[in-house]
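Every protein chain except one is present and positioned as in the full complex.
Up next is chain A:
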Amino acid sequence: MRLFAVVLGLVLLCCHTAQAQVRSYDQMIAAGEIKVAVYKDFAPYSFEDGATPRGVDVELAQALAEALGVRLKLIWAPAGEKLDDDLRDYIWRGSPLHHHQLADLMLRAPYDHDYAQRRNDQGELENGQVVMFGPYQNEQWQVAYDRRRLDKVASVAVFQQHPIGVEVDSVPSFYLTSVFNGQLAASTQHYPSVTQAFAAMRAGKVDAVMAMRGEIDWQVQQAHDPQLALAENAYPNMGRQRWEIGMAVHESNRQLAYAVEEALEGLIRDGRLQAIYRHYGLRYEVPDMYQ
């Protein structure tokens, strides 16, 4: 039960008095403050450096708040088992564990038509309460490796001989333990976070790390080590290799989505967003929508 249960989390069954309220755009402007949910402990996108909020998403949220003429209030969201849980807890229903506090806007939701249109067994849209919009980043999987122990990554087959670190319960974990009938499973080492997997590579325990490109770029920049390299291998038999990252608001709050979209387009077109990514050592490509 444990694994499946978390997938759905806590459902608020009744108690309308305790149910979270979605703020309209006008209420948000009148309050002079936008509440933006970002993931907790998720460098380089959103994390706390001591007490200072940092990261691409934090800076993007700040820039959007400024464009809307309101203050920014960050809501730090621990990642749920699946994104559906995060959208439920922070955008449309709230969670009794967080006093039913809702965010006006959540960053780092995928911009994926198929996902937004997914239906449950009753034929209802699974995320029908949410509007996902505003793609601002491309994401993909990436391997970094240490040249002192591995010449190059011609294909993932090299990881039969070379141990590789991954985050638990991630696609890199699933992929490397199952591809080629599990031939890479024995050399796949699991860590609680990408940061710890990277630390293991620095300590010589694994020769490579596979994670999201943004996380890898950030770790490589932090390491200041010319022997660390980025692999350019293919990932045979892998499902989704690239996807777009955008934002989410409640479906009753499209007015906010339009305002944010306009502000976002400005940030993308004048290069300010790219500068934010560069500041964290991340590559940036303008998403297709703006090309």
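Throughout what follows, a residue touches a chain if its C-beta (ideal position, glycine included) is under 8 Å from a C-beta of that chain, and two chains touch if they have at least 3 such contacts; residues count from 1.
Everything below uses one rule, namely that contacts and distances are computed from a predicted model.
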For the complex's missing chain, which UniProt name, "DNA-directed RNA polymerase subunit alpha", "ATP synthase subunit a", "Alcohol dehydrogenase (Cytochrome c)" or "ABC transporter permease"? "Alcohol dehydrogenase (Cytochrome c)"
The one residue from A:Arg71, A:Arg118, A:Lys152 or A:Arg278 touching the chain left out of view is A:Arg118
Of A:Val130, A:Ile245, A:Leu264 or A:Leu282, which sits in contact with the chain we cannot see? A:Ile245
Using the touch rule from the top, list residues of chain A that touch the missing partner. 1-11, 13-15, 17-18, 39, 42, 45, 78-84, 86, 96-98, 108-110, 112, 114-115, 118, 120-122, 139, 168-171, 173-175, 177-179, 182, 185-190, 192, 212, 237-240, 243, 245
